[in-house]
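Of the protein chains in this complex, all but one are displayed in their positions.
And now, subunit A:
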Amino acid sequence: MTNLSLWVLVLPLLGFIILGLMGRFMPRTAILTIGWGACGLAFLLAAVNFINMLSTSAAQRSNDSVIYHWISAGTFSLDFGALLDPLSMTMLLVVTGVGLLIHIYSAGYMADDPGLWRFFAYLNFFIFAMVLLVIADTFLFLLVGWGLVGLASYLLIGFWYQRRSAVAAAQKAFVINIIGDLGLMLAIFLIFAQSGHLDYGSVLAHTFSGGTATAICLLLFVACAAKSAQLPLYMWLPDAMEGPTPVSALIHAATMVTAGVYLVARTSPLFEQSSVALAVVAGIGGVTALYAASIALVQLDIKRVLAYSTISQLGYMFMAEGVHNYAGGIFHLVTHAFFKALLFLGAGAIIHALGGEQDMRKMGGLWGRLRITGVTFLIGALAISGIIPLAGFWSKDEILGSVLAQATASGNVWYYVLWIIGIVTAGLTAFYMFRLFFGIFAGSYRGETATAAEHNAEVNEAKDENTLVTAAGHQHTVHIRYSAIHEVPRVMSTPLIILAVLSVVGGFIGSLALFGLPGWSPLTSFLPSGLHAHAADLPLGLAWISTGLSLLAGVLGIGLAWRFYGKGFGYKTQMQGNPLYQLVFHKYYVDEALNAVLVTPILALGRGLTRYLEGDVLDGGSRGISMVFHGSSAVIRRVQTGYMRNYALGILFGVVVIVVYYAMRG
């Protein structure tokens, strides 16, 4: 089998270098040619390689080619190599494919931004870094890719770098991701110390002692939790919505945040050695899914709803992996990439059409104006709500089924709890998605009726933050009349349509066992057998129960949303008095708590140490010592009078002392 992954890696890098150095001076068409071209060719090569892979026998579908020798020190020797196997192939196709659609869409979304060249340079850089992460064949280069996607994410969140909120969000995202990198580094140290290798081949075949395996897996999962925004390291993702919306779609929904899911799947032989670590993965996944969904229920910013939804859906993927069904996690990763990218791009289209408005309270009635966006958004919402036969139904169903299978196989009551959490979250998902959908599209347009007071408050806020903004963008919310709202240009609607189609049919790459086709499961049989072989089987009857309940939960959620918001989104002011509402609305006050418990004390410590220990003690100490010398020399100097008689007196005194001393000694 050929391995073209090096070219898939190099092309976006070249695009980044060219755009980064010369993009500033390029016309728009040149920027788009290079930006789209780099990503498009990468996708093309990946697709060609995929077809080539399908034509080879399953045993030969893995190719690990060494590119160059990186370093050696003692027994530590490391090459950089590109590993292409069905798992990395799947990821490559998602990354470059969805990436290409978002590249195309961005040309419309970012059309008016003077930093267009910078945007495409960063996007190409991100594709490069993500491809590196996926095709690395050692833990070290995984870490390199891991760090570089973090940098890409940082640069893109902070794309409008003169907005204070964007800068703060970028910094937060980077620092929290560094905590993940720290976990990954320590995991790598432990792996090398115990096995003496860092390449996947040797490490994944190595049997670690029980405690070590658990420690390694938990450290790896710290990295996954940071990158994939799981509890307790999820805080950066909602803030990351400060970046341009295509970035939210590409990095913070479809690809980068799924790196953690990829890593667990990649290292599944290690996780299989530690049932404790797997239980943690499943538990964190489940709790995160429910927790994030609850916050999404009350958010007013449409991108924030989607951000919490992403966190929640990533939780589902980890749930699947925690019950040995890694292939199920990857399946949901793929379908989620389709419908979540679709939803984000749809949200972007709405924001674009409304001149930067993101607040659901000022939307409504857009179904009449934004027909393509509306229909595709509806498809995305149905898909994520798990409505048959859309993509989300199949993958979510697979996950819930394998959790129930694990529960019945192990008899452990906690897996039943996890399964119920999954069902409840499915209902919540449907509810908040359709709250969002009705809020945007149903009822009548509320943008024009925004009260004068509200408007003024916003203008003042804008004055505070962005007065000297030179980089344009969607900083200033322009209130647009209903009749002036227009559907987005073709360059933006085409990716929406493609993604909508994928969100409809994407699920059919999964298993159709439920519908009498037990032999049909293209994705699972494509992926290595280790990714699903350890999962428990579920009797068909129970599978139907699980499916029926999750479908029921989805329909119920949509129904409730229709009941409350079907005629238009009314912001319930009386709920503001409800403490529970306040708690959820303020995201459980986690950010505030973190600031109070961690950030403020560390900074206070630094200031205190600078002032007292560095200043008074160390600097003061050395001053003190010099004062002692200074003072004593001032005293001693007096002895040196320059008068012969004083010295003679001194000599006489000395002689007397010596004589007396010897006389006393006898």
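The rule we apply is simple: a residue touches a chain if its C-beta (ideal position, glycine included) is under 8 Å from a C-beta of that chain, and two chains touch if they have at least 3 such contacts; residues count from 1.
The working rule: contacts and distances are computed from a predicted model.
Between the names "NADH:ubiquinone oxidoreductase subunit M", "ABC transporter permease", "Glycine--tRNA ligase beta subunit" or "Lipopolysaccharide export system ATP-binding protein LptB", the one given in UniProt for the chain missing from this structure view is "NADH:ubiquinone oxidoreductase subunit M". In the complete complex, the residue from A:74, A:411 or A:642 that touches the missing chain is A:74. Residue A:178 is the one among A:178, A:204, A:387 or A:497 that touches the chain missing from this view. When the missing chain is restored to the complex, the residue among A:7, A:192 or A:520 that touches it is A:192. Interface note for the absent chain: among A:603, A:628 or A:660, the touching residue is A:603. Screening A:444, A:529 or A:626 for touch with the missing chain picks out A:626. Seen from subunit A, the chain kept out of the figure touches residues 24, 68-76, 140, 143-148, 151, 158, 161-164, 167, 170-171, 174-175, 178-179, 181-182, 185-186, 188-190, 192-193, 465-471, 602-603, 605-607, 609-610, 614, 618-619, 621-622, 626.
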